[in-house]
Each structure stands twice: as structure tokens, then as C-alpha cells.
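Left out: one protein chain. Kept in place: all the others.
Chain lettering (A and B) follows the sequence in which the chains are written, and residue indices restart at 1 in each chain.
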Amino acid sequence: MCLGIPAKIVNVDQEKQGEVDYLGTRVKASFLFLDSPQVGDWVIIHAGFAISRLDEEEAQETLALLREITEAEGR
Amino acid sequence: MKELRERKAIQALLLAIRRKTSALGPVRVMEVCGTHTMTIHRYGLKDLLEQAGVGMVSGPGCPVCITPAAMHEAAIGLVTGRPDLVLATFGDMTRVPTRKGSLQTIIPAPGSMVKIVYSPRESQEFAARYPEKEVVFFGAGFETTIPAIASAVKDAAKAGTPNYSVLCALWLIPPPLRAILESGEVKITGFLYPGHVSAVIGRAPYEFIPKEFGIPGAIAGFEPGDILLGILNILGQIEQGRPSVGLEYKRVVSPGGNPLALKLMDEVLEVKDAAWRGLGLIPQSGLRPRPRFSAWDAEVKFGLTIGSDAGELAGCRCGEVLRGLIAPPECGLFGKKCTPDAPQGPCMVSFEGACLVHLKYSQRREPGKSGPKKRQKRIRP
Partner (left out) sequence: MKRGRASASPENKQVSLEVGSGGLLMRRFIDDYILPAFDNPFLRGLPDASHLPGGVALTTDGYVVDPIFFPGGDIGTLAVNGTVNDLVVSGARPEYLSLGLILEEGLALDDLKKVLTSIRTAARKAGVRIVTGDTKVVRRGQADKLFITTAGIGRVIGKPDIRRVRPGDKIIVTGPLGDHSLAVMLARGEFGLAAKVKSDCAPLLFLLPLWSKGVLWMRDITRGGLATVLAELAERLPWSVLIDEDKVPISRPVRGAAELLGIDPLFLACEGRAVLVAPRKKAAAILAVIRRHGQGRQARVIGEVSSTAGRPGELLLATTAGGLRLLEPLTSEVLPRIC
């Protein structure tokens, strides 16, 4: 079964249906479960539905934590 | 987020984990969901984690593994017994063996077929395009997939589509965890909670685990780095003696979950008692379409009576294997009545299931022996 994949919204219509792009491949997706989906939003796609947005700030924080640990263990 | 799968980062995280387990002692973490199991398998993390002092146990969050044989057999019955019926399903459901074969190996009735889809929506569109076919979507999943399936049911109902229905194998994540914890002694030090199920249901449904049972856990994402960070989170809780529901997957999961998805689930589906492969009947652990949607509920539409114990032998001890109380060979069915071709419980169906892994490991040939010779039989006249 498909993992939830982070992908970018490339188009969305009035009925909250549209497409996402992931590494240059586009797939039809439904944004029924998102509040005001916009082109350019990063979302998690699972079985053709976006189940959540990707929060950029939190993503950076997770990466920062990762880098911190990598550095600490590198010493 | 590529960094979350890079070798250097993974090595560092494993070192950090080993540092903690050297002080705390080895731990046993249950990854609840099948997708975490898949990630661990795909990146070869199990052995690496074992070496770092963390034993991983595959939990019940794998729809393929815990959907009872009777349901698989019902799906098979539909596509082999009825002409012009299209059974749409996710690919991984098709490989599960039953007494009647698997969806991969059966011969459909005339005009019927098994169609692999990636979204429930596809099955609905297929039904609209081919009104002469009866389309049944074998919808199996947990809360990540359930909203999509609910949406398919609702859309079909709205359009009044006469040739579409969903055979629901819908499961909730928290109840089997409670069932496992309440059944007695449990040798699980921590839980890795499913990232995308949690994106839908939020954090609250797991709170009973640290509160009532004192066991730590963390909601983790699906990159190898996420899993290791989740485990570090759990180890941190153990160090501080403060079990809680940790959140590693902050970039995707809001503590309140996804209200729109939850609302749709509630609109279309109702909770029911359900029988889980290997775990038995768990109250309030499954979902089915509400009565007003029953025309799109394949169980009702086709009058299916799916016996909860059909095809499963007494003596399955998956529950104890999952809780860490026994090793696979201690189950009387292991390797005899329960094999990869005729599995009884989820521990033998899941490709990372403890029993399947144990069996495969014991079958790997010893070094020094040569490869198998293909023996060609002669057909006797």
C-alpha cells in the first residue's frame, strides 16, 4: 500500500480536486480533507487524498534536531 | 527531507540510541503500523536497531495481516462466484493466501476480474465508466485510509450509483493496543505510533497508554530518520521516568488530528465490534457504513455472512507473540498448520511478522552449500 508521500499541489478546483507533483510525476488528488488548499502547498498524499499539510517550520526544526545529533555523534 | 534517509545521519542516530540503551538496558519497541514495518524492512533497519539495543516488534496495524481469512474468502467468493463483477483492491491484499487460494491465483468468473487500484476513487470512476459491471471495492485500512474509503461510499450514495459497493475491512488503531495491554503481561518497553493515522486521529487516542499502563510512546514519521528520532524520543521518556505520547512527526501531525477527515468518517461510518485475525473479537474496534449507506455496503448488498472464525484454527498464539511472551516455535501451529502458504495469524502474514521472519531465517541455507538444482520431472504417460 502506498506510503503517505509529501507532494506539492499544482492545481486545485472549486470542488477541492486537483493534482500534485512529486519528483516530476503528477497524480490526481483530492483535497477534501484540507482547509483552503492552495497551489504551492506541500501536502501528504495517501491513496489519492491529501490527509495533512506539511508545516515548513516544523520540518526545519526536525532537520535542525537531526543535524544537532549528527554533529554531536560526529565529535 | 532527504537528510532523514542519509547514511551519515542514520549512523549518528544509531550511535545516539546505542548510547542511551547502554545506560538503560536493551528495549523492546512495538512499531504499531504496517507502513513503519515496511520502512524498517525497506531500509534494513531491524538488524541495525537490534545492534543498537532496540528490538523491534511488528504490531497489529497492518490491514493485510489482521483482516480475517473469512473476509479474504468473501472477496474471493464474490469475484469467482459472480459474473461481470470487478473486485477492486489495493495490491497488497491480493497476496494473502486462504483455503481458496489468493486473489492473485484464483480464476475469476466469466466477465469478472481483480483490478488493482491505488485510490478508492479509481474504483468508483471505473463503476461509472462501466455500468454493466458490478464493482466491489475491497476497502481495507486503518484511519489513514478510512476517510478516503468513506468518501467513496458517500460519493456513490450521492450519485446513486447502482453498480458500486465497498466490502469494508475497516480497523481502528487504539482498540487492539488496549486489548494487547489488558490481556496480561506485556514485554513492550515503548510504542512507535503511526504517523499518518495520527495525522487523522491526533494525539489524544493514545493517552490511555502512558496514563493507564505507564508505557512511553512517540508518533513518528516514515523516513528512517523519523523512526530513529521517534525511538530516541521514547528513550528520553524512559530516562526521565515520564511516559507520554511524544510527537516526533510535528511537520505533519497536529495534536488535534484532521477534523474534516474525522467529520466525514463519523458521517458515513459507525463503530462496531470486530474480529481480528490472531487477536479475536475486540469490542468497538471496527467501522461499517451507517444504515442509510447500506446499499453501498457490499456485506449488506450481497447478503454476505462473514463468520468471524471461519478458516482460522484454534491454537493461534499471535497475541502472545505480539506481547513478547513466547517465541514463534512455541506456538503449536508454527511451521505445521501455520505456514506462509497457509497462515493463521498476522505474525505469519506480515512479511516482517515474527513468525514468518523466524521461519525464513531458519530456512536460509548454511554457507558452503551450493544453489538449488532445478529438478525436471517427467510427466508420466
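We take it that contacts are C-beta pairs under 8 Å (C-beta built on N, C-alpha and C of every residue); 3 or more make two chains touch, one makes a residue touch a chain.
The model shown is predicted, which means the values in this text are computed figures rather than measured ones.
Between the chain not shown and the residues A:Glu19, A:Asp41, A:Asp55 or A:Glu73, the one that touches is A:Glu19.
Residues of chain A that touch the chain left out of view are 1-3, 5, 7, 19, 22-28, 45, 48. Residues 5-7, 10-11, 41-48, 91, 95, 101, 104-107, 118-119, 122, 224, 339-341, 360, 363-372, 374, 376-379 of chain B touch the missing chain (whole complex, contact as defined above).
To be clear about the criterion, only the chains that are shown with their structure count from here on.
Distance from the chain A centre to the chain B centre is 23 Å, each centre being the mean of its Cα atoms. The part of chain B that touches chain A in the complex is made up of residues 1, 3-4, 8-9, 11-13, 15-16, 34-35, 38-39, 63-64, 90-92, 118-122, 141, 144-145, 147-148, 151, 195-196, 199-200, 222, 225-226, 229, 232, 248, 250-254, 258, 260-261, 264. Chain A contributes residues 1-4, 6, 28, 30, 32-35, 44, 46-49, 51-56, 58-59, 61-63, 65-67, 69-70, 72-74 to its touches with chain B in the complex.
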